[in-house]
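A single protein chain has been removed from this complex, and every other one stays in its place.
Per-chain numbering from 1; labels A and B assigned in written order.
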Amino acid sequence: MNDYLEVRNLSKSFDGFQLRDITFTLPKGYIMGLIGPNGSGKTTTIKLILNMLKRTGGEVKILGFDNITHEQEAKRNLGVVFDSNYFSDEWKISQVEKSVSAFYENWNTQKFSEALKRFHIQPSKKVKELSKGMQMKLMLACAFSYDAKLLILDEPTSGLDPVSRDELLNILSEYIEDGEHSVLFSTHITGDLERAADYITYISYGELFFSGGKDEFIDGFRIVKGGREELSADLGKKMLGIRNFSTGFEALVKTEDLKQFVHLNVEPATIDDIVVFTSKRGEQYE
Amino acid sequence: MKLIISNISGVPIYEQIKQQVKSAIMSGDLQADETLPSLRTLAKELKISVLTVTKAYTELEQEGFVKNVQGRGCFVLGRGSELLREQLICKIENSLSEAISAARVANLSTEELHHLLSILMEEKTDE
Partner (left out) sequence: MSNIWKSVKLDFSLVKPYVKTICFTMVLPVIFAAINRSLLTGISFAMCFIAMTTGYTFSITEKNSMERLYGILPIRKSDMVIGRYIFIIIMGLTALIFSLIAHPVILTILGESIGIVDYISAAVIGIFLFALYTVFQLPGYYKLGSIKGRVFMYIPVAGFLITLLLITKSPVGESKLLFTIFNSPVLLMLLTIIFVIVMYIVSILVSIKILKNKEA
């Protein structure tokens, strides 16, 4: 079992929004960042993977199990963290364990209490008494307790301070260290992924823009900067997005087109740059 | 072994790792048969992607500096410093060829070029 998550031609139609042919694969032992502007379909993709929404087309396999015909088996090894708490806020931590552990054969109470200790979560508290960051860690603690092999996180860092975000990335790096676990991390805070992600899947307005290695993704683009007079219609065609100002311009180009821009300032592009320039809002910069 | 990654140098991270490993081999910080840090542990500690470290280690192996043994780690090969020296000499040859071409264009004579070389080498040793 080398590919922990396989998504093929996943599609979903709503009124006014369509997710089309999303295809990507996450192999065992790596972190994949799922990026894209807000509303582009990241959460929809995750809900489709979890079969919380009925898909229009395509196929999803989690650890080799089809997510609809073998929904139960697929979810046994899956841990999920959402951007907000999904337990009853009246529950005490002990009730959380009681309620959730019943569904997982390999739930390890020791692992759960160790995780709580590590995350500084007091077992006597009620869910509503925990801070947002703690609630997120509680969801993680549960996933660790049944040794979920695939962890899916949907915007886990929105609303968290930089310290907590950093903590989470440390936790995730440790989680994949043994090569037997994978992480799918959906976020619009791409700085988090800049270093730690192995793979990137970029969904833009319902369509797959890119899926592959992060280094390859970043290396495939450059930022070019120059003065107004150095801009021409021909050059403009090769730019994926441009920002004009009174003193010049900056634009995103593909590395393969770089020879046409050698006379300009060339800089590496960050994931943020790429997303901003290639999203439709980037076009409005023209 | 010391490994420092810069986010702002513009040099790709895998390249930085390679360069620093090679320097360590050259200077003797890394001896033959020593293991490099485990791929995943290094990725975790430096907070970089596993694939990036994999790329660095794979290329180091392709270039002959290390050997990846499944399940046991990445070993420094004895010929390390020799290989590095060869690579550097190649680099010197290329740079010198470039310098010679430029000298021809600028109409510099062979003596003037030698002279320039001596001055620069003195300056470098002073640094």
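In this text, a residue touches a chain if its C-beta (ideal position, glycine included) is under 8 Å from a C-beta of that chain, and two chains touch if they have at least 3 such contacts.
Predicted model, so just to flag it, every value in this text is computed and none were measured.
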Omitted chain: which shown chains does it touch? A
Could you tell which one of A:V80, A:V183, A:I218 or A:M239 touches the chain left off the display? A:V80
Contacting the left-out chain in the complete assembly, out of A:Q18, A:N51 or A:S158: A:N51
Selected from A:I35, A:V100, A:I176 or A:I218 as touching the chain missing from the view: A:V100
Touching residues (missing chain, whole complex) on chain A: 14, 47, 50-54, 71-76, 78-80, 82, 84-91, 95, 98-100, 102-104
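Going forward, only the chains that are shown with their structure count from here on.
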Touching residues (chain side chain B, partner chain A) in the complex: 7, 10, 12-14, 40-41, 43-44, 47-52, 55
Enumerate the contact residues on chain A facing chain B in the complex. 29-31, 169-170, 173-174, 176-179, 195-199, 213-215, 219, 267-268
